[in-house]
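Excluded from the complex is one protein chain; the other protein chains are retained at their positions.
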Amino acid sequence: MPAPALWAAAGFLVLLVVSALLPGVFTAADPLRTDIGEALLAPGPGHPFGTDQTGRDVFARVIYGSRYSLAIGFGATLIALVVGLVIGSFAGLMRSLGDGVLSRAIEIVMAFPEFLLALIVIAIIGPGEASLLVAVALAVIPSYARVARVQTLVVKRAGYVEAARTLGVSPAVTVLRHVLPNTLGPLLVMATMGVGTAITAAAGLSFLGLGPKPPTPEWGLILSEGRNFLASAWWIAVFPGLVITATVVSTSILGRHLQARSARRQR
Amino acid sequence: QNTAADSTTLTYAINGGTLSGGKMDIHSSAFQATALVMRNSFDSLVYQKADGSFVPWLATSWQISDDGLQYTFNLRDDVTFHDGEPFNAEAVKANFEHVVAPETASADAASLIGYAETGGFYAGTEVVDEYTVRVDFSQPYAPFLQAVSTAKLGFYSPAALRENAAQLPAGGPGISVGTGPYVLSEYTPDQSIVFTANENYNWAPDGSTHRGAPAIDTLEFRILPESSVRTGALTSGEAQIASDITPNAVGQIGDEFTIENVTMPGLPYTLFLNEAHGVFADENVRRAFALGVDIGPAVESIYQGQAERAWSILSPATPNSYDPSLEDSWAFDPDQANALLNAAGWTERDSEGYRMKDGARLSAQWLAYNPVSDANASFGDVVQSDLRELGFEIVRDNREIAQYYEAFDQRNYDLSDWSFPSVDADVLRAHLHSGGYKNGSSTADPVVDTLLDNAIATSDPAEREALYQQLQQWNATHVAMVPITVPTAITAYSKTIENLSFDLYGQPLFYEASLTTAP
Amino acid sequence: MSVITVRNLRVVLPGSATAVVDGVSFSIAAGQCLGIVGESGAGKTVTGRSLIGLTPEGARVTAEELTVAGVDARDLTEPAWRRLRGARVGLVSQDALVSLDPLRRVGAEVAEPLEVHEPTLGRADRAGRVLQLLDQVAMPEPAMRVRHYPHELSGGLRQRALIASALAASPAVLIADEPTTALDVTVQAQIVVLLRQLKESGLALLLISHDLTIIRQLADDIAVMKDGRFVELQPAADLFAAPQHPYTRELLAAASQSRPPAPPNTGPVVLAARDLAKTYGQAAAQLHAVNGVSFELRAGHTVGIVGESGSGKSTVARMLLGTETPDRGDVLMHGEPWSRVPESTRRARRGGIQIIHQDSLSAFDPRATVLQILSEAIALDGTRLGRRRRRERRARAIELLELVALNDSLLGRRAHQLSGGQRQRVAIARALARQPSILVCDEPVSALDASIQAQVLKLLASLQETTGLAMVFISHDLAVVRALSHDILVMKDGVVVEQGPAAALFLAPQHPFTRELLAAHATA
Partner (left out) sequence: MVLVVWGAATLGFFALRLIPGDPVNVLIGLGNVSTQVRDQIREDWGLADPLLVQYLGYLGRLVQGDLGTSYRRQQPVADVIGQQLVPTVQLMALAVVFALLLALGSALLGRGRRTAPLAGLLELVAVSSPTFWIGLVLISVFGFGLGWFPVVATVGFGALLLPAATLAIPVAGIISQVLRQGLDDAAALPFVDTVRARGASHTRLVVRHTLRHAAASTITLTGYMVGSLLGGSVLVETVFARPGLGRVALNAIVDRDVPVVLGIIVLAAVAFSVINLLVDLVADRIDPRLETKQAYA
């Protein structure tokens, strides 16, 4: 990965994180405040991304929206990662019976189309940010668990685990010191790639009206609200669309970098 | 060379996203989309002309008894259903009985026929002779003639009612069998509904410019819930007509199309403030709500000049009932709104700047069901933003339809919104009467009930008009509902369609229409 | 008439100022063989590959003369090289076992050069040629083998297929890069015979190996390479008779090293294996990996185990270590039960027996530094030392590194940043950290080149002398076993076919298989 791309990606993500934590740094505008007199203004000095159909500042909405989208993207991925790692490594470490039961369970959940799983979760909890997060997380947990399990099986058979055993290291310490960290590596790479998928999946659910309530400035929701103005006021949808893409591209670039690094380390 | 000259097909892009969920039954569905689609297959006893007057259709004539309790219809004797069954008094009776049967779980049609589990006044339908039928009421019911002019009180073949009653909500060929100019010949849920001309059709309403079988052989209704896709389908020539055009798309449609913009009669797009729950029990809060939202500019901007601001709970297009004196009778007044809220005791403020009383926040939960239209969603954003300035929190609660119904049935929400087209002002009975099935404000005022009951009991138009104006005035004072905008049905169609007419709801009527080859 | 002439070949790799191959000149005539020997990383492979245009990407190759089969190969374009490759020069790459596409049948692999260079050849003719080629390289049952996938062939057969494919388009030169590494001694001998036949049929052969014994059997001239240069280039006989360069002498010394073991003292029996047996798989697919292995190991002694690949050597090692439970039989350590007690009981005593593997890279956590690797073992020591603080652990780690002749500059490195020899020494250091009385070495030097092999073996021998360590030494290489062992077990198909004191065994082998092993060794 060329260094400038890497720096650009990292820089962009830092900006996003700052905007999620301290949106006031970037804009003084209120993302929820409507101003009918200012509706549908093209991008200009006062409104870098223009205004939407009720006169809200699109830039402010995108900035404030980073909070929700990042929370969903990173939150869901983190949950999936942790839960997937726990389940997967348990399955991988346990003797045949436990592994059999757990991996069967993983397989069963994997047989559920992700989307159906997410829909059911949202139906149970009701739409909103939290359920969106849980739904997206739950949908991908099986994939993480599966990778964690396979990886654990590989690591478990690795020479250094046997070496630790022959040295007389206790099983618990072996798992904590050798198995888990080496299982985590590929999962982390998968997770950085997963952040993007989570954000787009959440946007899809928002589009179907299953995401946060309006007028929450969640990106998927902004995009979905702006879709009918593509011909007359392209900026409402195009800017958040670009920001989503840029976010996903950035996390993926970082993910690939991590992957390349860990590959180099393994060689 | 148009080789299709011997077989003409017209493609019609409609929204129709709700039809697949068991909403194909004219008798049970409360959705307007059902009537829009099914009108082509279902005729009515009488036809209501644009001027509001009634002319014969399946009934050649009718008499209303002097006490207003009995409607007798003399039926045509040459009408057959699509399946060949004869249309007669028995068929009418079977259909009306189907409407009021508990299993049908009808909402709108039952209300139109005057039936309710308690407090209804529909007393039954009697076969007088083969082609004469009489409907009895327990109290005078003036709007009934209008009611039988709607598609929702159309007629299924008795055979369909006997054999396929359970499938009617799902609908389909051989199930949705009526007498109309078009036969429903193909139905793919969420995709398309195809009608083919009823070659035997010869019972158009009096005054129709066309006789016999319809000129267009095939009508294909394409269900396209995305409004941009509907517009695109029209402008790219894949469809010749598209309805539910959003205001912002109107400007993108070129001159080769005609735009029909019909102001809907009935209940405008209205916010219902639920008196039976939470903060809106207090009339001051309701009035503050109405004064605190800058409705005019929002309507102007969001509907882009395609819809008028509503001032009353009846649309100006509702015949013999509208009260124009309400126009411009109240204005956006945040100061007054603040004063009212102070008067109501909401004086403290919490950390987010919202008003508080006795430790509780001034907050109202807005119940709506998915999908919320873009315009309504935008309007909601404005309401929320404007009220926040007053320290009044609005929480949006968009639910899936099942949970929506649950909350609605229990009336445990503060605010909800809808519009309800109807040619008769009696639409208010369902919305304001203490027993009304869509009484979203939980209004239970004996004065209102009496006004509504009296209004349907009189057949004198002037008298009725006076009563409905009193009801509109009542709401202006008590603010059970806040009217927002008068909805319009915007339909755009290619100039290759000739003689297309529209009914009072702005729905295209294809019977008289024909297609020319492109100029 | 030389088929290959190289004058002043110089190869510079991207991102490095110094040349990996520098000032190399040689020529090979038809029917002749040039052998290149040298330690790992000397530039042997790069030299060979520059004759076929397959130097690493971005490498700059310059020469005063570079003529390959009559073509001036300087500054050839890629398409021009392609016309040369396979048709004029064939390459048998290092790592024979993985040099065939594992997803294609042997027949297709052998036929590929024909498809590329003789596209007009009909399908049937091509199939005929393939059979002929396989016959030429003495592939048994060629008609059946063409339908096999590489993994279905043994190492030796795979090497033959690879050679057949390199010969398919009748090149004038064959570059054979380490054609015998990773192969059994017996198989090695067969390949040598094959290459000799090819040479005699008129092929010019460039043979690259770090194994002098192989080179000696084939090469007419030998070049000794070190740090990218030919330090010596002589006719074979002269080189062995009178090596000029000190490095050559070092190489020759390392190769001929087979120090007879010192006579043993009669110490206590530290490890005893009794009738060990292990079976893998079930029913029809059952495999008796080890069947009835017994021996005793005394303090300060070494028991050597030899045998061909798959004979069960590593399985024995694992049972000795207690990482595999025998199906039958028992292992006693210091007279106490070992292999049949629960792992939790064993754990406390694990420090007493340690192992070194062939593949030390995989035996290290890729994330750990040398310091962490050693610290883990140091901290496990039951003595007070284990609870000592970091500084002391570090000091002990340095001490251990010195013991294996490494210095503290390696502490911060990870396993993949070490050379093979360094890595094997760190493995030994880690094993020693637990102060074992028994060390099991499973092919500890097989992956190392001759000079480094010698160093590691020397280290092990001296450790045994100074600490009285008892060792089990496993290898398929008789020379290596011989260098260290007092007693030797010869294994074949899971059974011990011969067992006894090293001296006696070498003098008078009883079992035919032992004789076969010794014979292969002698020709090598």
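As written, the chain order gives the labels A, B and C, with residue 1 at the start of each chain.
FYI, contacts are C-beta pairs under 8 Å (C-beta built on N, C-alpha and C of every residue); 3 or more make two chains touch, one makes a residue touch a chain.
Since the model is a prediction, treat every value here as computed from it, not as a measurement.
Undergrad: One chain isn't displayed here. Which of the visible ones does it touch?
TA: A, B, C
Undergrad: Which residue among B:E163, B:E406 or B:E498 touches the omitted chain?
TA: That would be B:E406, which touches the missing chain.
Undergrad: With respect to the chain omitted from the figure, which of C:R104, C:R390 or C:H416 is a touching residue?
TA: C:R104
Undergrad: Looking at the full complex, which residue from C:A42, C:A73 or C:A169 touches the chain that isn't shown here?
TA: Hidden-chain contact among the options goes to C:A169.
Undergrad: With the missing chain put back, which residues of subunit C would touch it? List them for me.
TA: 52, 54, 82-87, 89-91, 93-95, 98-104, 112-113, 116-117, 149, 151-152, 162, 165-166, 168-169
Undergrad: Touching the absent chain: which residues on subunit A qualify?
TA: That gives, for subunit A, the contact residues 2, 5, 104-105, 107-116, 118-120, 123-124, 126, 143, 196-197, 199-201, 203-204, 207-208, 220, 223-224, 227, 230-231, 237, 241, 244-245, 247-249, 252-253.
Undergrad: What does the interface between subunit B and the hidden chain look like in terms of residue numbers?
TA: 11, 13, 20-23, 28-30, 102-103, 105-107, 110, 116-117, 166-167, 169-170, 188-192, 222-226, 228-229, 232-233, 235-236, 238-239, 370, 400-403, 405-406, 408-409, 437-438
Operating definition for what follows: only the chains that are shown with their structure count from here on.
Undergrad: Report the inter-chain centroid distance for subunit B and subunit C in whole angstrom, where each centroid is the mean of the CA atoms.
TA: For subunit B versus subunit C, the centre distance works out to 86 Å.
Undergrad: Send over the residues of subunit A in touch with two or more other chains.
TA: None at all.
Undergrad: Inside the complex, what are the residues of subunit A that reach subunit C?
TA: Subunit A residues touching subunit C: 158-160, 162-170, 177-178, 181-182, 185, 265-267.
Undergrad: Which residues of subunit C touch subunit A once you look at their complex with the stated criterion?
TA: My answer: residues 321, 323, 347-351, 353-355, 357, 359, 361-368, 376-377, 380, 414, 416, 430, 434.
Undergrad: For subunit B, which residues count as touching subunit A in their complex?
TA: Residues of subunit B touching subunit A: 226-228, 246, 248-249, 251-252, 294, 297-298, 300-302, 370-372, 374, 377-378, 380-382, 384-386, 388, 395-400, 403.
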